[in-house]
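Following: one structure in structure tokens, then a few remarks.
Note that one protein chain of the assembly has been removed; the remaining protein chains are unaltered in position.
For clarity, chains are labelled A and B in written order, and residue numbers in each chain start from 1.
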Amino acid sequence: MRKTLSLAVGLLIIASLVLAAGTALAAGTLTMGTNAEFPPFEYVEGDDVVGVDVEIAAEIAKDLGLDLVIENMAFDSVIPALVSGQIDIGVAAMTVKPERLNSVDFSNTYYNARQACIVRKDGKVADEETLAGAAIGVQNGTTGDYAAEEYSQTIERYAKALDAVLELAGGKLDAVIVDAPVAQNILDALGNDDLILLDNIAFEDEFYAVAVPKGKPDLVESINKTIDRITQDGTLDAILLKYFPATEGEE
Amino acid sequence: MIRVRALAKSFGGLAVLRGIDQHIKHGEKVVVIGPSGSGKSTFLRCLNLLETPDSGSITLDGEEITSPKYDVNRVRRKMGMVFQQFNLFPHYTVLGNITLAPTRLIGLDKAAARREAMALLERVGLADKADAYPVQLSGGQKQRVAIVRALAMKPEVMLFDEPTSALDPEMVGEVLAVMIELAREGMTMVVVTHEMGFAREVADRALFMDEGVIVEEGAPRSLLESPLHQRTRDFLSKVL
Partner (left out) sequence: MAVFDQWWAAIQERSVAGTLGFWESIYKEIYLNFISDARYMNYLRGLRVTLIVSALAAMFGLALGILLALGRLSSARVGRFRYLSWAAGKYINIIRGTPMLLQLLIINFGVFGSVKMDKIFIGVITCGLNSAAYVAEIIRGGIQSVDKGQVEAGRSLGLTSSLTMRLIIFPQALKAALPALCNEFITLIKETSILAYIALTELTKAADYIRSRTYSPFMPYIISGLMYLAVVTVLTKVIAALERRLRQSDTGAGAR
């Protein structure tokens, strides 16, 4: 009896929050939710969150005539925060996936990324065959998490990609699956010669886009316009070049 | 049997015992009286080393128990002690309280310990309380159980530290009766008490202590009725 009551209370809370969605934000600002654990797309430098996504969001805010505010949160909280109206847009190297369309809408895509698989040089994983059934580390809720489920049941889901890579380096995991630019960035930062990227696993193409709460077609359209503009006038290339110095030009 | 020489003890600079010399003979019943704070309880507690004397020596049957080599637990087995506050173990039954030490220390098997405990309880009239817990007993009953608990170790000496002071007046008699019977059987006893009647009737010798020394001693009747010292007279005039 008491449990039914608590459930009812819980549902009421949900209901009120669902209804309140989108009304809680300050006027004149565009609040962007992201997870600054994903260099070079978003990471913390000094006191600031910086990265490719931050610069793109700044362009979007500029075109809308709004001030950009950044909310740094766990990656798996970005979509929930959009749903409950705590943020206006999610710019978090987020891949367009059908499951996510139940909760949010996406803009046009601005980057083509792939997953990468990090392993230890002397470890047991060397290809798709040995990846099957291995202990795989991921960042909870990322596309790497989804990709890992195609290969194994033994998945450890961390809040930070770096923690997963550290566990791999410590011998506690066999592989880590994470977005390729991030993987490269973490490997550069760690400088650990035992860790390598596998290039023989065929992950699907993934396209990053800006996530927007359901039912805001005007906002989506405005974001699409900005993405078109920076793609055409070379701003996007300049941003990417800045954060991927002289490496692959994927987009 | 017990010989005490130049016993001294202080607590944090306060001298509680200042040179006690005594010889307690086998079978003797000694009563210690004196105002509170006179050191009489400390004296008693030094005898079984619940307090460690600062200096002086105590010998029991010719063995110096105050020597650091001596096993304290052995001397305590030979000396039963009864406390003012009974100190029964609340989580054991009466029988459990009594048989705990004999089964653990003498290696008595449970059945034998139980038999002996029941015999002792019978003597103090508490056989029907064997399975009760201490909370269910009156103060007088608790103290009788405490006496039995000490007796179960078959001690050579019994030390009583104000055994009736925490009792309601109507219960004092039942405890004293047990003590008197024990005295008649020839047990060596050292009793710190305010019960002058008991002292007069049972004791072979009375000690009057004040300020950490034995002021005077003698046959209880003469000490109580015609004390030699002014301090003794002052004390007795207050309690009698």
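Assume a contact is a pair of C-beta atoms (placed from the backbone, for glycine too) under 8 Å apart; a residue touches a chain by one contact, two chains touch by 3 or more.
Here the structure is a predicted model, which means the values were calculated and not measured.
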item: Hidden-chain contact residue, picked from the options A:Ile118, A:Leu166, A:Ile201 or A:Ile230; value: A:Leu166
item: Listed residues B:Leu88, B:Val148, B:Met209 or B:Leu223, member touching the removed chain; value: B:Leu88
item: Hidden partner chain, touching residue among A:Asp53, A:Asp105, A:Asp179 or A:Glu206; value: A:Asp105
item: Contact set of subunit B toward the excluded chain (per top definition); value: 48, 50, 73-74, 76-77, 79-81, 83, 85, 87-91, 93, 100-101, 104-105, 131-133, 135-136, 146, 149-150, 153
item: Where the missing chain touches subunit A, by residue; value: 3, 6-7, 10-11, 13-15, 17-19, 76, 79-81, 83-84, 99-105, 137, 140-141, 145, 156-159, 163-164, 166-167, 169-172, 214-215
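The definition used in the following text is that only the chains that are shown with their structure count from here on.
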item: Chain centre separation in whole Å, for subunit B relative to subunit A (CA means); value: 81
